[in-house]
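With one protein chain removed, the remaining protein chains of the complex are shown where they sit.
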Amino acid sequence: MLKVDTEKCTGCGECEEVCTFEAICVQDDVAVVDQDACTLCGICVDGCPEGALEFHGKEILLATDLNSWKGVWVVAECRREILVPVTLELLAKSRGLADELGTEVTAVLMGHEIESRAQELISYGADRVLVIDHPELATFTDEVYGNILTDLARKERPEIILAGATAMGRSYIPRVATILKTGLTADCTGLDIRAEDRALLQTRPAFGGNLLATIVCPGHRPQMATVRPHVMRANTPDPGRKGDVIRVLPEEDLLSHRVQVLESVKEQAEGPNLSEADVIVTAGRGFEQEKNVNLARELADLLGGTVGATRAAVDAGWLPGRTQIGQTGVTVSPKLYVACGVSGAIQHIVGMQGSEIIVAINKDAEAPIFDVATYGLVGDVKEILPLLIRNIRKERGL
Amino acid sequence: MTQVNYFLTEEQQMIVDLAWQIAVEKIIPVRAKLDEAEEFPWDIMKDMAQADLFGLYIPEEYGGFAKGCFENCLAVEQLAYGCIAVTTTFAASALGGYPILLFGSDEQKARYLPDITSGKRLVAFGLTEANAGSDAARIQTTAVEDGDDWIINGTKQWITSGGEAEIYTIITMTNRNKGARGATAFILEKGDPGFSFGKKERKMGLNASSTRELVFNECRIPKDRMLGKKGQGFIIAMRTLDLARPGIGAMAVGLAQAALDEAVKYARQRIQFDQPIISFQAIQHMLADMATRIEASRALVYSVARTIDAGANDVAKLSAMAKLFATDMAMQVTTDAVQILGGYGYMKSYPVEKMMRDAKVLQIYEGTNQIMRNVIGKALNKEYAKK
Partner (left out) sequence: MNIVVCIKQVPDAKTVRFDTEKGTLVREGVEAVINPFDFHALEAGLQMRDTYGGEVTVLSMGPPQAENALREALSLGADKGILLSDRAFAGADTLATTYTLAKAIEKLGPVDLVLCGKQAIDGDTAQVGPGLAVRLGLPHVTCVSALSVLDDGKTMHLRRVNEDGYDMLELEMPALLTVLASLNTSRLPSLKGKMRARKADIPVWDAQKLGAEPGRIGLAGSATQVVSTSLPTFEARQEMLEGSAEEQVEALVFRFKEAGIL
């Protein structure tokens, strides 16, 4: 529990300022803690200029000799034998982190008949690639991938392990962290090194993107994080870059698994892939009825783009779940983003704010979507879109 | 802001919460689609069944909750906030079920009430005919005894849930010479030989409810389907309607509340002459009247329902008042809501035009509001004659 040292406390109110949960306030010049509201997040402890706040009952776990863990690992992910973009984004980020730490970047490449990808990983920034190639790894299972990564981490002791916050990464990386009894920060959007103690500062959105939290893993190694795709930028590959490729044969007992993959099905998304599209027209609640969504499709076709959806449009059954943009859907950053009948809940905005030009059409002039829009049009999408479609056709001479 | 405290019990509040959840989660998202497609809301009926709402008024021995008219009004009011077409289908089931509950034999109750409670079978009530609306004594559907059976001939008109319901309680003439005292009630089942349905009516509103003819052509049913005694039919109908009419009032309150909410929401965000239109007194006064009338209607409906539940006899006048006042109010409030939304209010993409179309039926069905005034007037005459 959080205790206030009343001798040291000056009642400056710093703790009250920083508390996210309104759990501490200054009364009669001394900080008072509402123990029911306090979540023991520790922000105030670090923020107190007098050192007057401390936790009681916390055991400081320094289970391992922190300094014996070295190196930054990137867990590579192949989808249908091709490296996914987030792996390349992570290599660029790791490169920076490793340089700051004065250590090397190791990529872990698991799969079957994927060794040719090793050089690609090096060209994007890896110094070393651990290749684990085995027929059992041809299809992904949480247990086998998790067992092998755990085993490698125990043997090689990296200080940081990063993986993509993909369906696969978010499924098996938590297994690894739990077995290693270390911390794992999910779905990070920012990574940095704290110079004084080499700690990895992991920034991630919480509360549906409304809040950004920076998290550290002080007493455990490795420091592990999954990282949101399309947030960081990959480097331009250098085909001439040199590195070590190390083949590792997995031990048999790591290869047993209880989940069998019967079939892997690729589903064709509507139009171009959302995360790669240059133009996205997103349909929100303002369409009111399923048939009106065709207006969004028509505009997307005209602009050579694809259709995205808000959670409301998906919940209403107008568009499939894979087209959902935002916190619980896909993050996108197209050149042009047209938000139609989208109110702009923060959960949606965090998934599209990186777009170059944002056009918002909404009948409510107060809708928060206009706060992030490059151009705002106030009106009913059912009235505006047909006009817009007609004018664009006219411009094109159609 | 303080709301009127109706001192609901914890269980009554549960019923309100449950019905509200259905209105918000299940009814509102689909009401426009159901209205446009004139589609019967089977999915929502299943949701209501799952939530146990069909058993509210049915005794515990048949799986129900033994609640009264008041609890039924609470549920109906919340559901009507979503859509009164859907709610009418729900309420029609109580209208068809009350005669069995009030006048059925133990055997009939055991046979029908558990299925009604569980929502497995919907019930409908058949009184109206082409030539017998407000004047129920002009019923022309006949029932004639034939050995161990009854033979029914005739046509019932505008029967809510006709064709969708499995069980029907209908009023027939068994002795025309006795007029209203010659009416007898029966329980019909879908599939009885000679029982068929006419075409589905197309209506001004209330489109998600099914309204059809019940056609009886030499329809033969066993003796044990007779409900109550011979000649008791008219009393059964009137007693049933006395119990059901506060529910129509509650429906009106729920509908009007929905219209008011839309109107206030719109008036707060619609900018004209550089200010939200709610800042104009012309609008404020309309909204103030709407809100006040709704609250007055709610208070009347609740009080009448509680009076009925307290065991009052001869509640025809009070029931009629609750229905009359609340439904006239709902017509006015929904009309005003359309007016406040202006051109948008008249458009199908906003919900208030449907509310206004739907509201009209409340002044017509389960006894027109003119008949309600007759009932009240007659009762007054009787009351003052005794003084």
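As written, the chains take the letters A and B, and residue 1 is the first residue of each chain.
Convention: a contact is a pair of C-beta atoms (placed from the backbone, for glycine too) under 8 Å apart; a residue touches a chain by one contact, two chains touch by 3 or more.
In this text the structure is predicted, and so the values were computed from the model without any measurement.
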| item | value |
| --- | --- |
| Touch partners, limited to displayed chains, of the chain removed from view | A, B |
| For chain A, residues in touch with the removed chain | 1, 17-22, 35-43, 46, 55, 57-59, 61, 79, 84, 139-140, 142-143, 166-168, 170-172, 174-175, 177-179, 181-187, 201, 205-220, 257-267, 269, 279, 303, 321-322, 327-328, 335-336, 347, 349-350, 353, 357, 359, 365, 370-379, 383-384, 387-388, 391-392, 395-396 |
| Chain not shown, touching residues in chain B | 10-11, 14-15, 17-18, 21-22, 25-26, 47, 50-53, 55-56, 65 |
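We adopt the following convention: only the chains that are shown with their structure count from here on.
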| item | value |
| --- | --- |
| Gap in Å, rounded to a whole number, between the CA centres of chain B and chain A | 53 |
| Contact set on chain B toward chain A in their complex | 29, 32-33, 269, 271, 349 |
| In the complex with chain B, residue positions of chain A that touch it | 288-289, 316, 364-366, 380, 382 |
